[in-house]
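Quick one: the structure is below, and I'll ask about it shortly.
The complex is shown incomplete by one protein chain, all other protein chains being positioned as in the whole.
Chain naming follows the written order as A and B, and within any one chain the residues start at number 1.
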Amino acid sequence: MSGPSRRVALKVVGATLGAGAFAYAGQPVAQWAAGIDVDQVLQRHYKELTPEELAQILRRIEVETQKKYGVEVHVEDIPPQDGVSFGYALNLTRCIGCRKCAEACHHENNHDRPTNNSYIRVLEMQQGSFAMEHGTVDYDHAVPAPGKYYMPVQCHQCDNAPCVKVCPVEATWKERDGIVVVDYNWCIGCRYCEAACPYHARRFNWRAPEIPADEINPNQGYLSNRIRPQGVVEKCTFCLHRTRKGLLPACLEACPTGARVFGNLLDPTSEIRYVLEHKRVYVLKEELGTRPRFFYFFDK
Amino acid sequence: MTWLRVIAASLLLVAACRADQAPRRRPPPGPPTFAVEIHVPERLTGVATGDVDDLGRPVRASCVSCHSLRDAAPIPTSMAALDEFHQGIQYAHGELPCASCHLAGPTPALHRADGTRVDLRDAITLCRQCHGPQATDYDHGAHGGMNGHWDRSVGGQTRNHCVDCHDPHAPRFQPSWPVLPPRDRGITGAAPRSK
Partner (left out) sequence: MSDPVETITPAAPPLPPALSYLRFLATALRRSFSGSWRFYAWMTVLTAIALVGLNGWGHQLQSGMQVTRLSDHVSWGLYIANFTFGVGLAAGAVMMVIPAYLYDDHDMHDVVIIGELLAIAAIAVCIGFIVVDMGRPDRLWHILPGIGRFHWPVSMLTWDVLVLNGYLLINLHIAGYLMYQRYRGRQPRKRWYLPFVFLSIGWAISIHTVTAFLYQGLGGRPFWNTALLAPRFLATAFISGPAFVIVLLHIIRWSGRLTFGDGPIRTLTSIMRVTVLLNLFMLMSELFTALYSGGAHAAAVKYLFFGLHGKHALVPYIWTAVALNVASAVLLFLPRTRVDRRWLLAACGCAFVGVYLEKGMGLIIPGFVPSTLHEVVEYTPSITEWKVTAGIWALGLLILTVALKVGLAMWTGRVRAPDALPVAADADAE
C-alpha cells in the first residue's frame, strides 16, 4: 500500500479500536446513566414545590421504596408549627453510656444496618476532663464504668450553623422551628457541610442503605427518616416526623435513665425551659459561635 | 444579532428560575389537656413466684393473694428474719431499718416520716421525702424515662415510676452492656459489608 492510504487505513483501524475501547470502558457510566430517574433529576428544590408537586413526589418515593426495599411505607411532609422552637438537653450525670439512644435512632431513621449507622455518637469521657482527645467511641464493657462519664453527640441544630452557610445549592437550611433539614432530592453530595460541621453530626451515604424489609420504619417524613438515596448527606432532624406531631423523639423514649430532655423553648412551662433555667447548662465548642440548641448539664 | 441572543438566553433563565412558595405553617400548640401518667411497676403490686406459666411468662403473685388469707408477720429488724416469698432480698439502701418505710398491718403498706399510711403504689411519696433534688427534677421531666408526647395538647405522657429503675431495697442503677457498637469505616477501617 502506498503512503497516504496506509496512513488512512491505520487511522481507521485506530479510530475503530478507540471507539471500541471507549464503549467498553464507559459501560458502567452508561449503565448508571440509563438507571437515572428523569423525574427525580428535574425535581425542583423543596421550597419551590407546590403542594401538588410535593404530593406527587411523596407518592413517587413510596413507589420507589416499595420497589427497592419491598415494603409499603407512608411518607409525609409536616410543616413546622408557629410558636414552637425546639431545644434538647442532656444530663451527663444520668447518662450511663448504654447507647440505647443510638440504637433507637438507628431503627427509627432507617439507617444502614451493616455499619450500625446512627446520628448519635456516644463518647466515653474521663471524669474531670472535657477533653475529647481522651474520649472513646467503641468502648465495649459494662457501663457506667468507674471514672468515666458519657457524652452522646448528635446534630445540635445550631442557630448559626456552619453547614447551612457552606452549602452551595441551599440543600440544607434552618426551618422556623429550629431544626436544620436537608432536602435529600436536592443535595449534590459535595460534602462541604460534612467538612464544616464542628460536631461530626453529618453522615454521607457512601452507598444506598441496606435494611431488611421487616426492620424498615414505615412512618416516614420527607425531610427526615425516609430512606435516603446513595450519594447524599443526612443528619439528625430531632425526629421531626414525630416531634412536629407532638411526640417525643425516639432517642429520648429509649433512654432508660431519663438523661434526655426535649421540648418547646417558647413554652415557659416546658421541661426544657426548666433545665435551662435551673441547671448549669453549657454547649460544646461555644467559642466557635455556632449557637447550638443542644445543651449539656450535670446534676451535681 | 447579539441582542437577540441575549434576550433569548435571559428568557430561558427566567423561565427556569422559580420563586419560593409561601412557607406552609401550622397553628401553635394549644394548652396541655392530656395528663402525665405515672407507670406503676409490677414490683409494687406483687412478687415473682419463680414459676412460669404455659406460655413461658413469669408468674407473679399479688400481695393480697397471701396477705388476705393470713396475718402478716411483724416487720423484721434484719434480712435474716424474712421467710417464704420475701427471702433473698438484697439490701443496700443506707442504714435504714425496714420499719422506717414499711408499715405493720394486715395489708402491705408504707408510711411517711410522720406516720401517715402510704399505699405501695404511691411509693414515690417516700422517695421524695429524702431525695428532694431528684424529685423536683423528676416533676419537671429532667429525671427518669418517659414516653409519649412533649406537646400535651396532642397526647399524654407516661413517666417511669422511681421503682421502675431503682429497686427500693438496692436502689443503685444497675450497670448494663452497651448496644449497637459503631461499625462505620472510621472504626473498622474497611468498606461496609452486607450482614
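Basically, a residue touches a chain if its C-beta (ideal position, glycine included) is under 8 Å from a C-beta of that chain, and two chains touch if they have at least 3 such contacts.
Model, not experiment: these values are computed from the prediction.
**Q** Have a look at A:Ala21, A:Ala55 or A:Ala213 and name the one touching the chain we're not showing.
**A** A:Ala21
**Q** Pick from A:Arg60, A:Lys174 or A:Arg191: which residue touches the chain that isn't shown?
**A** The missing chain is touched by A:Arg191.
**Q** Identify the residues of subunit A touching the omitted chain, counting contacts across the whole complex.
**A** Considering the whole complex, subunit A reaches the absent chain at 11, 14, 18, 21-22, 25-33, 36, 41, 45, 121, 123, 131-133, 135, 137, 153, 162, 165-171, 186-192, 194-200, 202-208, 230-233, 285, 288-290.
**Q** Over the whole complex, note the residues of subunit B touching the chain we left out.
**A** So the residues of subunit B touching the unseen chain are 13, 16-17, 184-187, 189, 191-192.
To be clear about the criterion, only the chains that are shown with their structure count from here on.
**Q** Subunit A to subunit B: how many Å between their CA centres?
**A** About 28 Å, centre to centre.
**Q** Subunit A touches which residues of subunit B in the complex?
**A** Within the complex, subunit B contacts subunit A at residues 18-21, 23-29, 32, 133, 137, 140-151, 153-155, 157, 160, 165, 173, 175-185, 187, 192-195.
**Q** Given the complex with subunit B, which residues does subunit A contribute to the contact?
**A** Residue positions touching the partner: 44, 47-51, 79-84, 89, 91, 94, 96-100, 102-103, 106, 112-118, 121-122, 137-144, 176, 206-207, 210, 243, 245-248, 252-253, 255-258, 261-264, 267, 269-271, 274-275, 278-279, 299.
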